[in-house]
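Notes follow once the structure below has been shown.
Left out: one protein chain. Kept in place: all the others.
Presenting subunit A:
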Amino acid sequence: MSADPPTSPSSAVVYPRWLRISHWLNALAVPLMMGSGWRIYDAAPLFAVSIPREVTLGGWLGGALQWHFAAMWLLAGNGLFYLTVNLVGGRLFRRFFPVSPRGVLADAVLALRGRLRHDDPGRYNQVQRAAYLFATLDLVVLAMSGLVLWKSVQFAVLRDLLGGYEAARLVHFVAMVLLAGFVALHLVMVALVPRTLPRMIRGR
């Protein structure tokens, strides 16, 4: 636990502008992708469940596909931007590491007891680190499996890596469910610790 930046006073910028823009673009792209994806899923459900029409986007399959294949540019472009800036500047390593199963567990226990401190906005606790890293990775898996579903002939290496077209369908679906889980938890956490919200809007 050495490389952490010094404690930031509450007035310091904890979320640079590029990050905030990227976060809110992502928060727009994800519901668009998920809502339209649910409508596409309903056209030929993999499982016995269908998604209620009221929460889907696009109205019919063709409309949902148009939304999905439009919002994918926003999701992918913004995601690449986020990853690039995070990696190049080294923020990814400063902000999200170290992270360990034990640390995550310890912080989770503290959080459940209501004793996890939030007074240093410049640092993520281990639960946050794990959750945000998970969301990022999961979005990468969603994008990769989506590429296979879209272009299974052209992206042959990726297709074989995922075990073929039908397997990619399953991967895409499971990754979607996991992301939905993350978003739900994320929103509950924001509701529980509402002072993080203006921070993500104004940066400090």
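Operating definition for what follows: a contact is a pair of C-beta atoms (placed from the backbone, for glycine too) under 8 Å apart; a residue touches a chain by one contact, two chains touch by 3 or more; residues count from 1.
FYI, contacts and distances are computed from a predicted model.
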Ask   = Can you pick, from "Molybdopterin-binding protein", "ABC transporter permease", "Glycolate oxidase" or "Formate dehydrogenase subunit gamma", the UniProt protein name of the chain not displayed?
value = "Molybdopterin-binding protein"
Ask   = For the chain left off this view, which of A:Gln66, A:Thr84 or A:Ser100 is in contact with it?
value = A:Gln66
Key: Those residues of subunit A which, in the complete complex, touch the missing chain   = 28, 31-32, 35, 40-46, 50, 53-63, 65-67, 69-70, 73, 149-154, 156, 164-166, 169
